[in-house]
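Presenting chain A:
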Amino acid sequence: MKYELQLKNIAEGFRKDVENLSQQKISNCYQCGKCSAGCPVAYAMDYPPSMIMRMVQLGMHDQVMSSNTSWYCVSCETCTTRCPREIDIAKVMDTLKIMAQAGSYKLSENEIPIFDWIFLKSIELTGKIYELGLIGAYNLLSLHPLKDIYPMGLKMIIKGKINFIPHLFYNPSELIKNIRMFKLIRKKDRERIYEKNA
Partner candidate 1 sequence: MLKVAYFPGCSLSSTAKEYDISTRLVCEDLEIDLVEIPDWICCGATTAHITSELTAAALPAKSLVWAEKQGLNITSPCSACFSRLKMAHLHIEKDPKLKKEVEEVIGEKYNGKTEVMHLTRILIEQYGIENIKAKIKKELKGLKIACYYGCLMTRPAEVCVNDRVENPMLMDNLVKALGAEPVKWYYKTECCGAGFSLTKTEIARKLSGDILKEAKDCGADLVMVACPLCHSNLDARQPEIAKLIKTELNIPVLYFTQVLGLALGYNSMDLMLNKHFINPKPLLKAKGIL
Partner candidate 2 sequence: MESKVKEINIVGFLCNWCSYAGADMTGLGRNIYPSNIKVIRIPCTGRMDPMMIIEAFHNGADGVLVSGCHPGDCHYTEGNFYWRRRYPHLKSLLEHFGVDRRRFHASWVSASEGKKFAEVVKKVYAEVKDWKDNG
């Protein structure tokens, strides 16, 4: 046995938190396993999706949050499309990632959040994604400096598929608007998580 079920977990609000933020009724899951059966990434996950649903039902936040499952979810929506209990499992996976990043529970994976952070920064500053900067910054920050530069990245550059110059807003006032929008979103998000946790 990997762990023992702590009875106090069941009583705590983890399931409610996840249900509120995702707006999905996780207690509805009857563990049929259809989501796990079709998940293309389940083979690489610590726990298959159905098991995560069960662990959320039982309030096992430590195991859920320290597992790689939600980070390995590619959002392909296969599970959501076929769940007989009409649970949007992909959205639950998103929610778990959002909760992890909001810091309300312990975080495990580091790679994807770094990528996400750079990605969104890129949108904030340029409105678009600046691929080379993205790949470079990502590789630097995630400590895999040469990953993907060779051979695919190199060939991409040769084929003219990767821009050397970042996209820019045609209209500078749009840039200011954009940065302001991101600021507002960050404020609202903090409120949201605070509210749900309260």
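Per the selection procedure, all candidates are chains of the complex that A comes from, given by their letters.
FYI, contacts are C-beta pairs under 8 Å (C-beta built on N, C-alpha and C of every residue); 3 or more make two chains touch, one makes a residue touch a chain; residues count from 1.
Computed from a predicted model, the values in this text were never measured in an experiment.
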Selected neighbour of chain A [touch, this complex] from 1 or 2: 1
Of chain A, residues touching candidate 1 in the complex: 23, 40-41, 44, 72, 74-78, 80-81, 88, 90, 93-94, 97-98, 101, 111-112, 115-116, 119-120, 122-123, 127-129, 131, 134-135, 138, 147-148, 151-152, 155-156, 159-163, 167, 169-171, 174, 177-178, 181-182, 184-185, 188-189, 192
